[in-house]
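One protein chain omitted, others in place.
Letters A and B mark the chains in the order given here, with residues in each chain numbered from 1 onward.
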Amino acid sequence: MRRAEIITAAILAIFSVLLMIKSAEVPIGWNSARGGPSAGTFPFWLSGGMLLSSIWIFVRGLRGVTPQSRSSEPYMDPLTLKLFALTAGSLFLMILAIHFVGMYVSIPLFFIFYMRFMGRHSWITTAIITISVPIFLFLFFEIALKITLPKGITEPLFYPLYALFY
Amino acid sequence: MANIGRLGLGVGLGLAMASAASTNVAAQDWQPQKPVEFVIMAGAGGGADQLARLIQNIIQKNDFANVPFIPINKGGGSGAEGLRYLESKSGDCHTIMATLNSFFATPLRQADLGVDPRTFTPIAQLALDPFIIWVQADSDVETLDDWVAEVKEAGSDYVVGGTGTGQEDSLVFTMLRTRLDLPEFTYVPFDGGGDVAKNLIGGHINASVNNPAEQLGFYEAGMSKPIMAIASERLPAYPDTPSAADEGIEDLEYFQFRFVVGPPEMPAECQQFYIDTFRKVHESEEWKKYTQEQALDRVFMAGDELGQFIDKQYDVHAEMLTAMGEKVTKAD
Partner (left out) sequence: MEILASLLDGFSVSLQPLALTMIVLGCAGGLVIGALPGLGSVNGVAILLPVTFLVPPNEAMMFLAAIYYGAMYGGSISSIMLGIPGASTAVATTFDGRPLAQKGQADKALVAAGIGSFVGGSVSIVLFTLFAPPLALFALKFGPAESFALMALAFATFVGLGGDDIPKTIFSICIGLVFSAVGLDHVSGMPRLIFFDMSGFYAGIGFLVLAIGIYGIGEILWTIETSKGKVEMSQATITASRIFENIKRLRHSTGVMMMGSVMGYFVGMLPAAGATPASLMAYGFAKSMSRDPDKFGKGEVTGVVAPETANNAASTGALLPMMTLGIPGSPTTAILLGGMIIWGLQPGPMLFIQERDFVWGLISSLYTANLVTAVLMISCIPLFVWVLKMPFTILAPIIFMLCVVGGFAPTNVMHDVWLMFLFGVGAYLLRKLDYPMAPAVLAIVLGPLAEKTFRQAMITSQGDWTTFFTRPLSAIFMACAVLLIVFPLVQNWQRKRRAEANAAAE
């Protein structure tokens, strides 16, 4: 925990500096004749606020003031790390897959993975939910609410469906 | 529950017809195969948004198209968001955009956007929305001369408001300033026309150049008064308000253009479909009634003619913005 606290504070400090540099691409001054702050004033100084507070956190971490910086527990135990990696990783792949095969393929695949392999539900439960999810998505979002969801290469498959419903 | 039965059928048909669908269409006139994304280059609730939703409703109510047009607001960054989005849809037949004058001003002011509006596919212009100078009803100002005198006396203490910076309202005020030889008054940017109108009535600003539709409610209630229309002829809905020409100012005319474009390189048959659809909107009773009530000038201009118009307005806006002291970068 202690190491994580200090390293995180350092990373956040670096991130704040990058934000300050990025903010400074537009004027950051205070022009009292033209109404005070410019476009970059608030982002720049607020990023400055982030920098100062992350340095403060860093120092408190080194001096061992916060409970986290005195804790000797690991930041992530092996089981947590495994669950986190599996969940976040599969979610990442699901979102990535939307670009190629669309939501109607990637979301059911995610359900199969999560329910069958993470949750150890029976194939029947998995199948029922996996099949009903895309049907719900289509009827509720596309037909009732008229929100088109991304379909990637599966798009032509939906043309006849649209023809049927409209 | 009947829907589910239909869906089962739909899926079956879908798989069977997937390949047939694409070949069938080329034979006849092109028609959209899925819902059309109707991008609105402005935030929800503003004048541009209201108009686009009205058009969408006219299309849907009268069955002018075989699929629904689905409005999506992409007004972020004075429309930069919408422009970039439409450009990324290059060649697409199912995305069109309802737009306004920031179509010219925004890419000119932001070179790093990398968008040249002249490459977009012109579809149709449907209306011209005039600008009027407004003041509060209990103000002493009655005529343009009074107004000029008041602005000159107050100088930078004279506060006017409009939508955004470097957009239509500030352009109109700059035109007025140069043509009428006014001192540097203070311009406050607001979120939208309604916001400007409210701040005028509440006495937080001294004057505005709202479109008639934005002030209509207050005008009817006798809370605001029009001073001059920024046009060379009087507006039919405001017969008592002098035009710029009446006040002896030649060639002072500026309109909010209400038009629709497609992404760059949209195929000609798709462009034609949308031109035909919007021609039907133009001729519909609802559109006639609405434009008359809201004092819009109902026009129609499509295809190549609109393309030339866009080219010309791009140059005009570049000149106007340069004259305002804005840094302008024209695409090659």
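Please note the rule applied: a residue touches a chain if its C-beta (ideal position, glycine included) is under 8 Å from a C-beta of that chain, and two chains touch if they have at least 3 such contacts.
Values in this document were obtained by computation on a predicted structure and should not be read as measured data.
Return the single residue from A:Ala10, A:Leu46 or A:Ala127 that touches the missing chain.
A:Leu46
Among B:Gly76, B:Pro242 or B:Pro267, which residue is in touch with the absent chain?
Considering the complete complex, B:Gly76 is the one touching the chain left out.
Considering the entire assembly, which residues of chain B contact the chain that has been omitted?
37, 43-46, 49-50, 53-54, 56-57, 60-61, 68, 71-72, 74, 76-78, 80-81, 84-85, 88, 109-110, 112, 156-157, 159, 164-167, 186-191, 194-195, 197-199, 201-205, 213, 216-218, 220-221, 223, 289-290, 293-294
Which parts of chain A are in contact with the chain that was left out?
1, 4-5, 8, 12, 19, 22-23, 25-26, 31-40, 42-43, 46-47, 49-50, 53-54, 56-57, 60, 66-68, 75-76, 79-80, 83-84, 87-88, 91-92, 94-95, 98-99, 103, 107, 110-111, 114-115, 118-121, 125, 129, 133, 137, 141, 145-150
Just so it is clear, only the chains that are shown with their structure count from here on.
For chain A versus chain B, what separation do you get between their C-alpha means, in angstrom?
Whole-Å distance between the two chain centres: 35.
Provide the residue numbers of chain A that touch chain B in the complex, in ascending order.
Chain A reaches chain B through residues 135, 138-139, 142-143, 146-148, 155-166.
Under the stated contact criterion, what part of chain B meets chain A in this complex?
3-4, 6-7, 9-11, 13-15, 17-19, 21-22, 33-35, 37, 66-68, 70
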